[in-house]
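Here's the structure, in structure tokens; my notes come after.
A single protein chain has been omitted from the complex, and every remaining protein chain is retained in its original position.
Each chain carries a letter (A and B) given by its place in the written order, and its residues are counted from 1.
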Amino acid sequence: MATLDLDVPAHEHAARMRAGDYTARALAEATLARIRAQEPALHAYVTITEELARAQADAADARLRAGDAAPLVGIPVGVKDLLCTRGVRTTASSRMLERFVPFYDCTVVERLQAAGAVIVGKTNLDEFAMGSSTEHSAFGPTRNPWDLERVPGGSSGGSAATVAARGVPISLGTDTGGSIRQPAALCGILGLKPTYGRVSRYGVVAFASSLDQVGPFGRDAEDVANLLGAIAGHDERDSTTVPVPVPDYTAGFARGLAGLRVGVPEQFLERGLGPGVREAIEEAIAVFEHAGAIIDRSVALPTAGAALAVYYIIAPSEASANLARYDGVKYGFAVTDGASVEAEMSETRGRGFGSEVKRRIMLGTYALSAGYYDAYYLKAQKVRTVITREFESAFAEHDVILTPTSPTTAFRLGEKLEDPYAMYLNDLFTIPVNISGDPAISIPCGFADGLPVGLQLIGRHFDEATLLAAANAYGEATDAGKASPAALP
Amino acid sequence: MALTADEVRYIARLARVALTGDEVERMREQLSNILDHFQALNDVPTDDVPPTAQSLDLANVDRPDQTHPPADREQVLANAPRRENGFLRVRAVLEA
Partner (left out) sequence: MTTKARTEYEVVVGVEVHVQLKTRSKMFCACPRDYYNAEPNTHVCPVCLGAPGVLPVINREAVHFTILAGLAMGCEIPAESKFDRKNYPYPDLMKGYQISQYDRPLCVGGALEIEGDDGPKTVRLERIHLEEDTARLLHRDDGAEPYSLIDVNRSGVPLMELVTKPDMRSGHETAAFLRTLRQLLRYLEISDADMEKGSFRFDVNLSLRPRGTQPLGTKVELKNMNSFRSAQRGVEFEVQRQSAILESGGRILLETRGFVDATGETASQRSKEEAHDYRYFPEPDLPPLRIPAEEVAALRERLPELPDAKRARFEREYGLPHDEAALLAETRARAGAFEEAVRAAGDPKRARAVAHWLIGDVARHLNALGADAELADTRVTPAHIGELARLVEERTVTASSAKEVLDAAFESGEMPAAIVEARGLRIVSDAGAIDEVARRVIEANPKAVDDYRGGKESAIKFLVGQVMREMRGRADPNGATEALRSHLEAGR
């Protein structure tokens, strides 16, 4: 009879619960106790959903007793507070939605519940998913479990931190420019951004409509595969989801890395990387090669350097429209003592939004405005085509493209707050992938100065299976991702 | 690309975001700096390149003309900052 060990992967919990070693309820209680204990130091959660978790755990126990062997039954999961949960406040870590309680679930949460998962809390993020450090949360930053004076990355910092801290085995984040992969790298865990159109965005508070995707975090490739499998698939409520069947994402695990054609664009390794990052990546590349992967360093993505500019025009432009609904009329924060309805709307938004959000709204409004649309928005959409075509070319000769996930390891809280553009540079390697819509995963591949380093594998459209198989093989060949941060209970 | 304070205020009005004087100045500096970096785009040739609005090649995604039961009004109005007699309420909107 195995003990309840919160550090094991989700699939191991599932096996133990099926064997009757402990109940889902017991697992939920233990999880809630741990995350509560970690919260004062970590601040990974906006809301811990004790009642919901207990109810879902009891329902899961009923399913387990009936012999239900689905992989997520009874598994605790953290959900980024950008995903609407019926009856549970959903804040986007913003003053604007601090008290907003949706009367609907997002499709992904509905699927999680159908899969029997147990939602233990809504995790912290950069406000409206805009940021790379979770420092832009209106409710205070989340900290990196590996070093509590450092950022966990962002915008899905809370979801990454709670998994890295072994609070929960799996969690959900969203990724628009790197917001799953970069925190995964900084926290030493796996994080996957699915192909655009793979997972429904219905009920996910919108940031950039043509870039946003919901994706899984975990410490184990099988867990990440199972979570993706549970949430992926066409949704008639989201016209940008694709009716491509959802495969068993673990099916390719046996094949390992042999014969995998890996393209490594030198341009991403040449400069700008923090100390120790390049070394960790090169060691990982060596592991790939040793396991039979074919490494090609001649591949180039010449226009990827322009991706940052493309992203910081397109994303804020779409965001400026997506956030126009927050005006104090239907829901959310509202200033009600203004001189006119226009004044009240403006004040509501001036006070309800934080500085980064306002900055991006302004940028987007400007890029779309009369006289500038052609030079900025339209030009960015054309360069987007160029970048996409370059990825397509690269994938004609390669199965995956390998880059560092983030130029640096976790930086200190406050270190990059002064210069917004410096913060944007954290997403240099992740952004081109959102531009092209391809899937990508960040895999923990060692440490630099005691801080996690992540490597990014980018795949073809709808080829998440290859990325997960590679992550699984790499994980088995090394002890990457196995160490635990010491700092927390 | 240097923005003026007037331009910043104009954009803020378009976007309906009230900014304090300090915010206007800070925004002016930061946005100008960010816009400078966008010059990189001009180095990418895009003649005859079509814009990408979506990274999927989907078309004709629609639904049949059927109804669903609407939400309960209490739910619809539950988060409303101001309401009256089943309506949302705001300050007088002057141009009818």
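What we mean here is this: a contact is a pair of C-beta atoms (placed from the backbone, for glycine too) under 8 Å apart; a residue touches a chain by one contact, two chains touch by 3 or more.
All values derive from a computational prediction rather than experimental measurement.
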item: Visible contact partners (per top-of-document touch definition) of the missing chain; value: A, B
item: Among A:L32, A:L97 or A:V400, the residue in touch with the chain that has been omitted; value: A:L97
item: Selected residue (touches chain absent from view) among B:R9, B:H37 or B:R91; value: B:R91
item: Selected residue (touches chain absent from view) among A:R65, A:R237 or A:K482; value: A:R237
item: Touching residues on chain A - with respect to the absent chain; value: 83-84, 90, 92, 97, 100, 102-104, 106, 201-206, 209-210, 236-240, 317-318, 320-321, 323-327, 329-331, 341-342, 345, 365, 368-370, 373, 377
item: Where the missing chain touches chain B, by residue; value: 14, 16, 53-54, 56, 58-68, 70-71, 73, 76-77, 84-96
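Quick note on the criterion: only the chains that are shown with their structure count from here on.
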item: Whole-Å gap between the CA centroids of chain A and chain B; value: 23
item: Residues of chain A touching chain B in the complex; value: 99-101, 103, 196-197, 210, 236, 239-240, 242, 303, 305-306, 308-310, 312-313, 320, 324, 327-334, 336, 338, 340-347, 349-351, 353, 355, 358-359, 361-363, 365-366, 369, 376, 378-386, 388, 419-421, 424, 435-437
item: In the complex, chain B residues that touch chain A; value: 3, 8, 11-20, 23, 26-27, 30-31, 33-35, 37-38, 40-44, 46, 49-56, 58, 61-63, 71, 75-76, 78-82, 88, 90-94
